[in-house]
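Below you will find the structure I want to go over with you.
Excluded from the complex is one protein chain; the other protein chains are retained at their positions.
This part shows chain A:
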Amino acid sequence: MGKLNNANESSLKIINAYLNEGWFRIAENMGFQCLKIESKDPRLDGIDSLSGTEIPLHYICKLATHAIHLVVFHERSGNYLWHGHLRLKGHIDKKFVPFQKLQFGRYPGAFDRPELQQVTIDGLTVRIPKNPVHFLEEIPHSRFIECRYKEARAFFQQYLDDNTVEAMTFRKSAKDLLQLAAKTLKKLGVRFWLSSGTCLGWYRQCNIIPYSKDVDLGIFIQDYKSDIIIAFQDAGLPLKHKFGKVEDSLELSFQGKDDVKLDIFFFYEETDHMWNGGTQAKTGKKFKYLFPKFTLCWTEFVDMKVHVPCETIEYIEANYGKTWKIPVKMWDWKNSPPNVRSNGIWPISEWDEVIQLY
């Protein structure tokens, strides 16, 4: 692997199983000037008001013109590693190192757990990921946003959570379905994000909405692969209906167990907005749902690492309007969303192709 490059700054990542700070003192004794960034543990935020000691997020040690940035990764439910935001509290010297140039810390980040291998570089034994390319590729797409636990608690103060057996069973089935879908799409290498009711559940209450009836995912149309349908079938989710075509308004729906459906909406990109399509099977009417452009961020939802739109509030408000905070049990996909537009009608000749029900 050769020499360590980045003469002026190197990033080291460590996994925090139990961080012993003896090394900190040794570094200081050697002449390093070290800076420690810590913050509250986000894994405790989801639970009503727990507060422990702060956890270390970043260490930056400086000696002359060299600086070492030590990023502390923490394990989280969902089998991923998370690192925190490098936020400088009031008294810290903003010129300690050129913070703008640091590769990590601009946002919190989430990474798949890498397997490590031991190598020798410059006579030092260090560990690096077994698949360094994969790890490096993750970096630009690693931005992580936390679920809004505080707002979710406020929501449940107002609208009591549904604790009936039906709600619990639905939640469990939906969670299982989501996990299966995630696994299948990951194997195919297809990116997806939480959409519609599932996204609203994440944003509003950090949980699956009990009366939502199905799991909704979004996929960029350019990520579409023709073997999606077969892959889901093999995973035990038969195709329930297929609307539209790759060129226009594609929508897939798979049948999960316990009557829970998996709806996949494909998003098309225009110059200044995104949209996905809908079809009414009986009449062949087409619908278009408009969204402002968005990028994808990671988040944690029902013990899984999944994507959501980074610009979530705009996404939600496009789909549900400004009154998204108020639970609505009767939602008509043809009329209720504020961003729905009628988009004409499929010509009858195409109906066999664009409306397939099983």
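Operating definition for what follows: a contact is a pair of C-beta atoms (placed from the backbone, for glycine too) under 8 Å apart; a residue touches a chain by one contact, two chains touch by 3 or more; residues count from 1.
Everything below uses one rule, namely that contacts and distances are computed from a predicted model.
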Listed names "Glyoxylate/hydroxypyruvate reductase HPR3", "Serine/threonine-protein phosphatase 2A 55 kDa regulatory subunit B", "AP-4 complex subunit epsilon" or "Protein O-linked-mannose beta-1,2-N-acetylglucosaminyltransferase", with the criterion being the UniProt name of the chain not displayed
"Protein O-linked-mannose beta-1,2-N-acetylglucosaminyltransferase"
Tell me which of A:36, A:141 or A:172 is the one touching the absent chain.
A:172
Where A:30, A:47, A:64 or A:330 are the choices, the one touching the absent chain is A:47
Can you list, in ascending order, the chain A residues touching the missing chain?
17-18, 40-41, 43-53, 75-79, 85-88, 90, 94, 99-100, 106-107, 149-150, 163, 168, 171-172, 303
